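Only one protein chain is missing from this complex, and each of the others stays in its spot.
What follows is chain A.
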Amino acid sequence: MTSVPLVSVFSADDSTKVTAKHIPLPAVFQTPIRPDIVSFVHTNIAKNRRQAHAVNPQAGMQHSAESWGTGRAVARIPRVSGSGTHRSGQAAFGNQCRKGRMSLPIKVWRRWHRRVNIKQKRHAAATAVAATGIVPLVLARGHRISQVPQIPLVVEDKIESYEKTTDALNFLKRFGAFEDVQKVVSTKVVRAGISKQRGKKYRVRKGPLVVYFNENAKLLKAFRNVPGVEVVNVTRLNLLQLAPGGQLGRFVIWTQSAFAHLDKLFGTYRYASVLKDGYQLLRPLLTNPDLARIINSNQVQEKVQPAKTTKVLHEVQKKNPLKNTKAMDRLNPYAKKQRAAATAAIKANTKGTKKIKKNKALKKASRAAFNKVSAALNDATKAAVQEEQDIKVKYFSVQKGAAQAE
């Protein structure tokens, strides 16, 4: 069995004194934190306090306006009838028109309220209670709890009998909760917008939430006038107070009996709830959240395949080996020697190629043969030219002779 986290109950008069040590945390505080459920439930529950309102159904429609139709060089929107005033002939009725009625005027039969499944509401409440016991969440919500001795803060039932506000204030000061109240006071601002003329002049932050158990407790009156502080009975825990704005982690001050009542209210993981009929706390997805341990365990490592390395076939940039000597040497290990040989050859004042052993005899013979052929060709050409000349001479002389004869 895992060890259960323990909580101390503090004395109401002295924050250093502990009246009851090592009380086990109720099972609610072990519920998995589900901000998705909370935000869903909160957005819907928050609508349930709304009051119906509507625009005047006749607003913008109290004219006998009619469209002038086509052919009058004006838009076809209905126009105010009559004459003798600026208003006549002006557009009316449309949502786009000045002084026209709004589009889709609000009706009182708008669906103002939302129903949420009971189980969802209960899960949300349980998560919200669990979140009040997690310091980072409470800090993240913005509560000033650095001087508070313990989260969750559980105090003996004596505070339920406080009647004076001074008692309440001193109590808060003793337990470091006054810083939160001071925050509320110092950040009270006049609200932006028209609402300030409609009874919501100030925007006030939320301070601590005091949760009590006994019905005839007087602490409500004591804490009522302290800015930011809310008081609620544990049997009527409200998600809108536990997670204001859908944000988990309200700073909650529990009385001992209220704290003890939570197990009956929400039940435990062993027993279903007594007071919420048939309700069983939400179970976490992972029973063992220690991922490092799971991953490194023998059972997992036996099955796991070796890690894949990104196989890079080639560098991102291709270098031209004909210009880049490094790239060339990488591809052709013989290239270095070839280059060296080439430069050496240039240095030795010979042509870049290796000296080809010329077959001089063959060269001479081929030269001679070429000369012979070309000589023969020359002779043949000369002979042909001469022959043509002779024929021409003969022909012209014949012609001459014939002409002379004539």
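Definition applied: a residue touches a chain if its C-beta (ideal position, glycine included) is under 8 Å from a C-beta of that chain, and two chains touch if they have at least 3 such contacts; residues count from 1.
Keep this in mind: contacts and distances are computed from a predicted model.
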The chain missing from this complex carries, among "Aldehyde dehydrogenase", "Hemoglobin subunit beta", "NADH-ubiquinone oxidoreductase chain 5" or "60S ribosomal protein L7", the UniProt name "60S ribosomal protein L7"
Out of A:R76, A:R330 or A:K394, which residue would touch the omitted chain in the full complex?
A:R330
Out of A:N296, A:T343 or A:N378, which is the one that touches the chain we can't see?
A:N296
Out of A:N56, A:T166, A:N359 or A:N378, which is the one that touches the chain we can't see?
A:N359
Pick out which of A:R49, A:H86, A:R111 or A:H314 touches the chain that's been left out of the picture.
A:H314
For chain A, which residues lie in contact with the unshown chain of the complex?
292-293, 295-298, 301, 306-307, 313-315, 318-322, 327-328, 330-335, 337-338, 354, 356, 359, 362-363, 365-366, 368-370, 373
